[in-house]
Structures are given as structure tokens and as C-alpha cells.
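All protein chains but one are shown in place.
For reference, chains read A and B in written order, and residue numbers begin at 1 within each chain.
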Amino acid sequence: MNSGIGLIVWIIAYPFVSFSLGVLLGGYGRKLTARIQRRVGPSWIQPFFDVVKLMSKKTNVSHGYMHDVAMMMLVGGTLLTMYFVPVPGFHYFSQFGDYIVIMYILLVPPLGMALGVGQTANPNGSIGIARALQMLAGYEVTFVLTFIGFAMKNGTTSMYELMMIQQSGGVATWGLVTNPLLGVAALFCLQGMMNEKPFEVVIAPHEIATGPMTEMGGKYLGMMFIQHLINLVVELTIYMNLFLGGATNWFEYVAKLFALFTLVMSVNAVYGRFRTDSALRFFWKLPLPMAALGVILIMINGI
Amino acid sequence: MVSPMLFIIAPLAAAFLMIFINRRGAALALSLLTPAGLAILGVSWLPATLVRAQPIVVASIKAPLGIPLSLDALGAGMAILVAVSSVLIVLYSSSYIHRGHHEVRYYAVVMILLTSAFGLVLTRDIFNLFVFFEILCISSYILVSWEQSGAALEASFKYMVLGSIGSTFLLVSIALAYKAAGSLAMADIAVAFDSAPRGYVIMAAVTFLFGVGVEAAIFPVNSWLPDAHSSAPSSISAILSGFVIELALVVTFRVLNTVFAAVDVLPLLQIIAIAGVLVGEFSAFGQKDLKRMLAYSSISQIGIMLFALSLGSTAGAQAGLSHLLMHAGAKSALFLIAGYFILRTGSRLIDDYTGLGYRMPVSAALFGLAALSLVGAPPLFGFFTKFQILAAAAATGGGLAWFGIASILSGTVLEAVYLFRVIRVLFAQPAERSRVEMDLPALVSVALFTALVVFGALLLPSLSSMIGPIADGLATLH
Partner (left out) sequence: MYTQALLALPLVGFVVTIVLQGTARRSPAILKTWALLAFVAMAAVATLAFPEIGDTYTGPMVFGSSLSIGLTDLSWWFVMMIAGITVLTSFFTLGALRDTGTYPMYYGWLFLKVFGMLGLVMSRDLLTFFIMWEIMSWATYFVMQQGKEEGREAALGYLVYAIVAGMVLLGGVLFIHQSAGSFEFAVITAYMAKAEFGILLASVLLVLVPFLIEAAVYPAHGWLPSAYASSETSMTAYLSSISTRMGLFGLILFVFSVFGLKAIDRIGISAHLNLRTILLVLAALTAVLPTYTALFQHDAKRLLTWHSIGQGGYMLLGLATASTLGTAGGLMHIFNYMTYVALIIFSIAAVEYRTGTTNLNKLGGLIVKQPVAFLGMLFGIIGLAGIPPMNGFVSKWFIYRSLILGGYPFIALAAFIATVGTIMSVYKLIHNTFLGQLPERYNDVKEVGLLMQLPIWILMGVVFTTGVFPGLILQWIAKIQVGMGIVPIAWTLGGVAREAGDLNMMVVTAVFMATFAVGAIIFFIGGKRRIVSQYDNYAAGHFLNKDVPYNFNYNFYSAFDHIFEKLYHDAPVQTAIRNLGRFVRMVADYVRRFFTGQINTYAAYYVAAVIIALAILKEIP
């Protein structure tokens, strides 16, 4: 399905697929949190209703062209990442960009958001962005180290090839099993990448009025929601591909997706929020040394 | 051809003549024309001396009774340098030395100083050397104290005391030499020292070194220099730093290298040279007084030249002499320009020259060029001479030579920093922009000196055919 008509169908259909998955994941996450907190919770597809509602608002307040373009960058950048992350049956774009490319295009949506928020001229927004960028030095750095170690061990930087190597021997060759230190460290980072508690400093509704979203309303907020939902799928898939052997078919894929998300949301539901510097210190004290140790072990084995 | 005896006779005669006439114009004309004529004389003798040294017969009395004088290529070269420099410096003095203040005597003393300078390079008699040395010293004392200010008088007094100690040492050395050889001719002494007891020769050599070395500003007997060179009128500083100490250095080295050849003084000289480089550069580093800074710089430059000469190789000697030529141009130019800086601002402190570069753009630019050359920035002359010295040292090899290279290189760092600090102050934000450029004669003189250090590298190919015989003069006595 990586050529011809099949490919074109995939390219056109895939955004809708991952958006639907995102809606389901989002709804599931909210439901799960509600149940943990002994609430009933909203509908399973509540995120879809939210998006429709926001997109059809009449009042759309803009602060200028960069604000508008930022929204396009935000959604466009996330879709871009989505295409380059291989999923069962669709890895056509892997040959044009390896994980290093993904690592960098993952930065496009935050940059777009940062520029747009910057133009909204709201201090709460700017503080949120400043926090988001500082948090990169915590989770993103650690996550990249786990990738570096894993890629070095396997001699490739291509995400598709890394996935294939893991699938060669069943569970025993999963990244999490062969390199548990890296896998666990990356799991911490996943929490940060998804902006969930305890690393939720960027949004922090009670401190900075939802940070970047402060000046977003109507279709602007709607597009941020769309981006958020697709992003859920993309980020979970990245972790899955690097440490859980990816997936060979869609049942496995969806199952792993939900399982991983359950873990993330459970942690989210029971934790409070770290301060930015505490969150950074946490990443530098636990996951980063853990990943470093994992890499050193790989180097020792290599010799 | 005209006899080289004129080198000694002409300036002396000119000096007495101008005292006798006692007119500014005549004095100026005489002191310009005499060295100019001598420069031509030197050039006319140069081709012959390049082939072999020309002995001079004085009053038809032949050796051993006569006074042995000889003009070799080195002597001719030095004579030309001294003569040309004096013409330019006298030209500068014509506008720099303010009128009325016993001006004629000033030129007369300069002429007497020239007499002794020429005498030093011509003489082949160790007692004559002492006589010329004394004349040189005494005329220097007078010129240093020319401005009659407290500082100048003090500097001159110190210079005199220390110079006298030097003379005493020199006399001791001469006495030792006379006892050994029974003659005062250098050639005889050299022969006698070959068979004299080693300790005896060492004693004579050391007393000679620190005797004549006083005038050559050899470390550590150069302590008079910072005071004297900075307190003298700038034209005199240019004479003293520009060719007097170099000339004395060449004479000292030549006599040590030929007459006292029985002992190997070269390692000692290298050590002294390196110490001089370091002490000079470090002392200049924190100076706030421009002329004092330049004076310390002269100490280190003398160290560099001595280092090159005392490498003992032909390449080293040639490089040292090239550097001497460069230093004569650069240091004269720097002192002469500094003279006008002082004249225009009334201060010797560098901090008072803020923005002066906008008021005296040409002078400041020439100052910058001369400083760059002194530091050794390519493509100026200074780079090539310094490179030659370092290359010669590298070719010699050995720990001391490489230590010398390292010292010169690190000294250069300091030198560049302090000289550039001056340039930076000159071109700092200007307070006012009214032009106060140097007077024309001074400007011409300085420009010619600077031209030498800027385009000197172009001379190198033509110099290369002459430098061989000239450098030979350091190793042989003809």
C-alpha cells in the first residue's frame, strides 16, 4: 500500500483516520480521568463536539496575520509529523525523513504556536510559551538521548527500520525489553511531551489562565483542539514505534495506543503540578541519568 | 675619492664653525649639509668597502705608531644610516626646537655627537674607542638636559653618573688589554688574548661589555635609558633611540666578537638579550607616559637585536642588522611624532591624547604605521626583519634559542597591546576637530622615516647582496 492508488488513498484518508483516533483517545482520556475522580464524565466523542462548536463560532478574535498563520503552521506542522511517523501499512514517507527529521518537525507546531501567541500580546500566553520552551530542555533532551542510544545501538536513524528491527523477534526484541532503562526514561518524557500532569506547567489554568490559549477563541481554539487531538496520536505512536515495537496491524496499533494512553492519563489524574524549575530538576535528576546509564551500557556492550 | 677621515673631521669642523658664526640659519644649513654630504660620502665608499675594508691613513703615519682607522662595509652602512637619520632629525628639529634657546649650541652639540658616532665605527684602536665613547656620552648628557627642566636635569645627572661608571669599567678593560698586548690596536690585542690566561680575558671582556654596554643600553646596565630618553627633547630621543644605542650595540658586539674572541661570550649575550626583551616589554606594558613607553620599548628592541647578533650565525647577524635598520626608522618616527603630540597637548600622558588622531590625522596615521611595523605586522618591514631573526634562531636550535623565540613572541604580544592602546586613544571620540597637524619640515622628516619602515621590505632584495659583507664586519676585524 506504499505505491499507486493505495498510497494516494492513504495520503488523503490518513488525516481523517488519525483525527478520529484522536477524538476517541481524547474522549477516553476525559472519561478515564472522570472515573478515577468518581465523576461520570462527558461523552466518548466530546472532543469532536468541542471542535465543531468552536469552529462554527461567529466571533473570531484575531490579533494580526501572524496569529492567523500560526494556526495554519500549528495544524500543518502536526499533520506533517503525522505523515513521517510510520504506522501499520503506511510508511511511505519514512524514506524521505528519518527520526532526526521527525525530531525537528515536531518543533514546527510549537514554534507556530509560539509565534502566534506572541502576537496576541498577552503576558499569560508569553509566560506559557516561555515555560513550554524551557520544558524542552527537560523532557525533549532526555527523549532525544534515549533515541540516540537506541539508534546508535541499531546503527540506523530511520524510525521505520528501528521499528522493523524490534518486530523481528516478538516482544523479546522490543526496545522497552532490550533497553529497559531507555524505555522507562522515555516514558517519563512522554508525560512531558503530552503536557500532562505533573508536567502541565504550560497550560496551568489556575496560574496563567491556560497560558498559550488565553487569547484563543472560536476557530482559533478549535484549530488548537484539532492539533491537540492529532498530536496525541502522533506522540503516542512515536513512543510505540521506538520502544514498543510499533505495530504490525491496526488492532495491535489501537490496542497499544489506548494502553499507553491509559498509563499517561492515570498518572495525570493523580498528580499535582510541578513548578517549571522543579520539573526541569526532576528530569535532570531521574530520567536523564537513567537514559545516560542506558546509553553507557550500550557503549560498553558495543566494545 | 674623498678620504673617509671627513666623517670625523667634517662634523667637528661644522660644530666649531657654527659656534663661531653663531647664526641660526648658518647653523641649520651646516648641520643639514654636513651629514647630507657625509651620507653621499658613505654611499660613494660603499661599493669599495663591500669588496674589502678600506684602511684610512691618518696624517701619513702608518701603524703601529699611527691611529688605526678603517672603513669596512659595516662601518659604511652604519655611517650612511647615521648620516641620513641625522639629516632628517635636524630637518625635524628646525621646526621642533623653539627658537632663541641657544639653538646654535644645540646643533653644534648634535654635530659633536655625530663626530663621536662616526668615530666609533671607524676606529680600530681601543683607546680611541674610549675617547669617542666619552665624547658620545658627554654630548648625550648635554642634549638630554637640553630643556633644563627638573626631570631633564635629573635624568641627565643619572645618565652621567651611570655613564661614568661605564667609562671606569671600560678603562679597566683597556688597562687589562694593554697589559696583555702592549698595544692599543684591536688587532694586536686580539692576537695577544689568544694566548693570555682565560680568567684574564674573561675579566677584560666582562668589564668591556658592561663598560661600552652602558651606551648600548644592554640589560641590566640600561637603567639610565627610560629617564634619559623620555626627558630629552623628542628629536634627541629619536637620535638616542634611533641610532646611538644601535651603533653602540654594534660596536660593543663587534669588539667582543673579534677582540675578545678567545672567550665565548655569545651564550651570556643571549641570556642578557632575552632578559632585556622581557624586562623592556613588561616595563612598557603599564606605562602611561608615551615617551617612557617608547624608551622601554627600545630596551626590548635592543634585546631582540642583541639576541639576533649573538646567535652566532650569519643569518642571525644579517637579520639583526636588518632589524636595526627597521628599528632606526620606526623608533625615530615614533619619537618624533610623540614630540609633536607633546608639543600640541602639553602633556606626555597617553590619556591626554584622546581624539588627537582626528586633529592630527597624518601624524596619527604615520604613528600607527610605525607602531605596526615595530610590532612586526606584515606586510610592513618589521615583520620581515623579525621573522628573519626568529627563523635564524630556529635554525640555530637549542633550548636557549627556542626560549628566546618564545620570549620575543610573548614580548610582541605585550608590545602590540600597549602600542595599540595608544592608537586606540588617538582615535577615540574626538573632543574637538580643529587641525593641529605637524609643521611641514617635521612632517616630511617623519614621513620619510615611516616610508622606510613601510616599504623597507622592498629594499630587502637589493639589501641581500650587500648584507653579507656588512654582516661580515661583525665577525672580522679589518
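Operating definition for what follows: a residue touches a chain if its C-beta (ideal position, glycine included) is under 8 Å from a C-beta of that chain, and two chains touch if they have at least 3 such contacts.
Bear in mind that the values here come from a model prediction, so they are computed numbers and not experimental data.
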item: Contact residue for the chain not shown (choose from A:17, A:34, A:55 or A:269); value: A:55
item: Touching the absent chain when the full complex is considered, from B:180, B:263 or B:356; value: B:263
item: Of A:18, A:119 or A:241, the residue in touch with the unshown chain; value: A:119
item: Which residue of A:25, A:79 or A:190 touches the chain not shown here; value: A:79
item: Touching the absent chain when the full complex is considered, from A:17, A:111 or A:254; value: A:111
item: Touch residues of chain B, complete complex, unshown partner; value: 158, 161-162, 165-166, 169, 199, 202-203, 205-207, 209-210, 220-221, 223-224, 226-227, 263-265, 267-268, 271-272, 278-279, 282-283, 285-287, 372, 377-379, 383-384, 387-388, 390-391, 394-395, 397, 405-406, 409-410, 412-414, 416-417, 420-421, 424, 427-429, 460-461
item: Residues of chain A in contact with the chain not shown; value: 15, 55-64, 66, 68, 71-80, 83-84, 93-98, 100-101, 103-105, 107-108, 111, 114-115, 118-124, 126-127, 129-131, 133-134, 136-137, 140-141, 144-145, 148-149, 151-152, 155-158, 209, 214-215, 218-219, 222-223, 226, 275-277, 280-281, 292, 295, 298-299, 302
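By definition in this document, only the chains that are shown with their structure count from here on.
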item: Inter-chain centre distance, chain A versus chain B - centres from mean C-alpha coordinates, in Å; value: 79
